[in-house]
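Read the structure below first, then the notes.
Heads up, one of the protein chains got dropped from this complex, but the rest are sitting where they should.
Letters A, B and C name the chains as they come in the text, with residue numbers starting at 1 for each one.
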Amino acid sequence: MKAIVKETAGPGLRLVDRPVPDYGPGEVLIKVDSASICGTDVHIYDWDRWSSERLHPPLIVGHEFCGTIDSSGLGVKGLAAGDRVTAEMHISCGVCYQCKTGQAHICKDVVIKGVDGDGCFAEYVVMPFANVWKLHASIPDEIGSIHDPLGNAVHTVFSAEVTGCSVGVLGCGPIGCAAVAIARACGATQVLAVDINPYRLDIARRMGADRLIDSREASALQSAVAETTGGKGLDVILEMSGNPDAIRAGLASLRGGGRIALLGLPSKPVEINLSKDVIFKGATVLGINGRKMFETWYRMEALIASKRVDFSPLVTHRLPMSGFERGMELMKSGNSGKVILDPRS
Amino acid sequence: MKAIVKETAGPGLRLVDRPVPDYGPGEVLIKVDSASICGTDVHIYDWDRWSSERLHPPLIVGHEFCGTIDSSGLGVKGLAAGDRVTAEMHISCGVCYQCKTGQAHICKDVVIKGVDGDGCFAEYVVMPFANVWKLHASIPDEIGSIHDPLGNAVHTVFSAEVTGCSVGVLGCGPIGCAAVAIARACGATQVLAVDINPYRLDIARRMGADRLIDSREASALQSAVAETTGGKGLDVILEMSGNPDAIRAGLASLRGGGRIALLGLPSKPVEINLSKDVIFKGATVLGINGRKMFETWYRMEALIASKRVDFSPLVTHRLPMSGFERGMELMKSGNSGKVILDPRS
Amino acid sequence: MKAIVKETAGPGLRLVDRPVPDYGPGEVLIKVDSASICGTDVHIYDWDRWSSERLHPPLIVGHEFCGTIDSSGLGVKGLAAGDRVTAEMHISCGVCYQCKTGQAHICKDVVIKGVDGDGCFAEYVVMPFANVWKLHASIPDEIGSIHDPLGNAVHTVFSAEVTGCSVGVLGCGPIGCAAVAIARACGATQVLAVDINPYRLDIARRMGADRLIDSREASALQSAVAETTGGKGLDVILEMSGNPDAIRAGLASLRGGGRIALLGLPSKPVEINLSKDVIFKGATVLGINGRKMFETWYRMEALIASKRVDFSPLVTHRLPMSGFERGMELMKSGNSGKVILDPRS
Partner (left out) sequence: MKAIVKETAGPGLRLVDRPVPDYGPGEVLIKVDSASICGTDVHIYDWDRWSSERLHPPLIVGHEFCGTIDSSGLGVKGLAAGDRVTAEMHISCGVCYQCKTGQAHICKDVVIKGVDGDGCFAEYVVMPFANVWKLHASIPDEIGSIHDPLGNAVHTVFSAEVTGCSVGVLGCGPIGCAAVAIARACGATQVLAVDINPYRLDIARRMGADRLIDSREASALQSAVAETTGGKGLDVILEMSGNPDAIRAGLASLRGGGRIALLGLPSKPVEINLSKDVIFKGATVLGINGRKMFETWYRMEALIASKRVDFSPLVTHRLPMSGFERGMELMKSGNSGKVILDPRS
């Protein structure tokens, strides 16, 4: 089969031939119909410091996909050949404290397919059946292939409890834009979308943002918050950028008793005015990682299948798998939403 | 001034002349612009058992209104003559355990204006300033005058946590129909509206119900739930009818781990299969009363002012204050939403 | 091996010889060191209506034990021969909505060992490894063998949130008495223990109850609550009896905004004054079933290993396995706590 592979420690990826993988008891073999590039894949392509410390080439990359069950090992329950599926690519250990108490999304010994083991940028991928998620008939393949990042957004929005609240979304990459739509669908009464990139702000607009804020203007967020909330401050911030200035601006714009959910990953420690922006305010700061297994997935399905959210504006480019290098460049330009790869071409 | 008064213990009400009331420190005098009939007013009109035990005539009835501040006593903060307002008519004692811990909506010594003291079916009403709620400029008088029942619905929906959930609303009177719209706006992914009255189900439809269920058909709810949820059961029930059969059917249609919020008041004890429908299921039953002061009010304002909900289909009839008897009959027919009275005519 | 078996549909149990059971992949064979009789076992012994509808003889009964790992099948993680263990005997399906969302304790397709399949009143028992709980070195066998009912109590107390609260425990069987001790250890500031049986009230006293209430006196609970809480009512009720009068008395003694957790199973529907005791009060009713997997188990271990609770007064009788009939009689007399069986004798 064709597969996009990190062959050796260093920049770049190659499209090569590989044998269709074997599967064992409790596993399924899935034919990949559609895959999607994550920001993490770009880091792996560029071979940044994180990648060089975490990955052990050679391996097949990619961890967002939609596919069809080809065949199943012994002991697989609830899945059959022909089922259209996607998957939770965080393989949790099942025996640590977190896994045994409903917090498998922060399993200490997690193995991520496409990072710690072979991923889905290939014609076939093997998964433990418990990680496979059957797609609702009404959900198109493209949306199925981006359930992983959509799930990040759903997990963030649900953790922050936005219903009836004013919400600022900091960073309008695909996850931020998805969060805009989810927050609206979940009853956020004001959604402010913040970014430096007009292309991304325009996607945020199409996803239902009430107000777009260009954060290249120094006090734009502060002014917008003062105006929107009558000086009270925002009830909730969803931080999707990992940018230290955004995190600080987000904390400063929270109302007393407000909540900030952090999903974006800063690349180094961040200086925070804890006394003023967290303690006196009685604020809550929530670290968010992965997707709750599988609470997040059920909520996501319910939102999509009921048409309460429409994620189609997030998908901006479609390429054959052989065009992955162009996909990486599109992602780096900032002028894209999700880029979908077709492994069949 | 003109006022609708229960003059003596017994059925009926009369429109009579009364002096404009005095006010003291911490109180405001409000000119009533619009008032609205509650089911409770119908009970008082009919002089049912509850009324005869609770009320001490003579008193001015009515507890839903919108008006304009005329003048203020000493010590009033944040209000000025000319402000358009409505009010929380539950006057809590301020010193009991509930009042001192943020639960004033279940104050043990509550005094309800229009029930325990003079109400708002009059040209003027006096209120303690802390109970007065300034209306957002974008909210029309009619909607202002029904904030009390809308608040019941908001309190119920927020207590039951409907986001991303399938929801059944049992009883489509005005509060039930309001709950349909609020649940949708707050991200309920399936809203099933249940009633025996086609007129009311039609209002529920206009408020955004995904599915209408005529509960005169014995197993209609059960079939609809099975179909909608794939046999799983509903995540949430909002019980607005007080009907014992509805309560039992609601409990039976909950999924394991589901929640039922009870707002409708049964007139006598209800037999419940606790083992099967509550304990084995791990269900949660929430008693709901009044409106949280003033968390509920802020959420309600945010939902209305942001246009996430449109309550205008709830108001079906408008009458001069002198037409109150026709208003009572309309309410009793079941073929009405909210009936608004104009005290100026 | 020796085993206590329900051989045919009907009253009674027999101690017979059976082959040591086989085990497969993911399973462990455990040598039983100590077992304990549950009220459910008494129902099975007596062959009540519930038993006759649920059980399919022949099967080995019993679902509370402590033992030692003998050997393991393929794929077992984290357990080794010689480990001292007990087990969660509710085998959840792993694929239903509840199981996939951290609510396996209310799995719709649960299989209970000792009820739906062979149990632990035998020299050996086979368990799926994921249900096996390694015992902390400081916990004695007897306490290990009663983790199942202790877990019911822990789950109930944690669900009801008793810290800093006044608490009434209705029903002082072993689970009720365990709840008394757990509630105290978790910061309940008044624990009222209620029963009709002086023997059981005395165990409750030894477990730390602040006040013992003999519910054979009609208004004893009401008076005690009024006195203890200054008329406010109790913050929390833990209902462990399943008795309809106790449930009603518990609801009536709750303060406005209080919580009642129901674990005791009434044998038929219960008439409840929902308007007065749940809705106007803004009360919360929590159905409790099983033990949270495995949040409850971690909390229980932490409480026992840290010596914050001492459950030893709960164990009142020890018998050889051949004395099981005397054990059943002791349980029925009401004058016992937990009765331990030794399968080695």
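We take it that a contact is a pair of C-beta atoms (placed from the backbone, for glycine too) under 8 Å apart; a residue touches a chain by one contact, two chains touch by 3 or more.
Keep in mind the model is a prediction, meaning the values are calculated, not measured.
Enquirer: Check the options A:S52, A:S71, A:N273 or A:S345 and report the residue that touches the missing chain.
Expert: Considering all chains, including the one not shown, the answer is A:N273.
Enquirer: Which one, A:I213, A:A249, A:L263 or A:V309, makes contact with the chain that was left out?
Expert: Checking each option in A:I213, A:A249, A:L263 or A:V309, the one touching the absent chain turns out to be A:L263.
Enquirer: Check the options C:V132, C:L303 or C:M331 and report the residue that touches the missing chain.
Expert: The single option touching the absent chain is C:L303.
Enquirer: Just one of C:V5, C:A185 or C:A224 touches the chain that is missing; which is it?
Expert: Looking across C:V5, C:A185 or C:A224, the contact with the absent chain belongs to C:A185.
Enquirer: Touching the hidden chain in the complete assembly: which of C:G12, C:G75 or C:G164 does that?
Expert: Checking the options C:G12, C:G75 or C:G164, the one contacting the hidden chain is C:G164.
Enquirer: List every residue of chain B that touches the chain not included in the displayed model.
Expert: 25, 75, 77-78, 94-95, 97, 100-102, 130, 293-295, 297-298
Enquirer: Over the whole complex, note the residues of chain C touching the chain we left out.
Expert: Touching the missing chain: residues 158, 163-166, 185-187, 189-190, 210, 298-299, 302-303, 305-306, 308.
Enquirer: Tell me which stretches of chain A touch the chain missing from the display.
Expert: 97-98, 101, 103, 105-108, 232, 242, 247, 255-257, 262-263, 265-267, 269-275, 278-289
FYI, only the chains that are shown with their structure count from here on.
Enquirer: Could you tell me between which two chains the number of C-beta pairs in contact is largest?
Expert: B-C
Enquirer: Counting in whole Å, what is the centre-to-centre distance of chain A and chain C, each centre being its mean C-alpha position?
Expert: From the centre of chain A to the centre of chain C is 42 Å.
Enquirer: What are the residue numbers in chain A that touch two or more other chains?
Expert: In chain A, the residues touching two or more other chains are 298.
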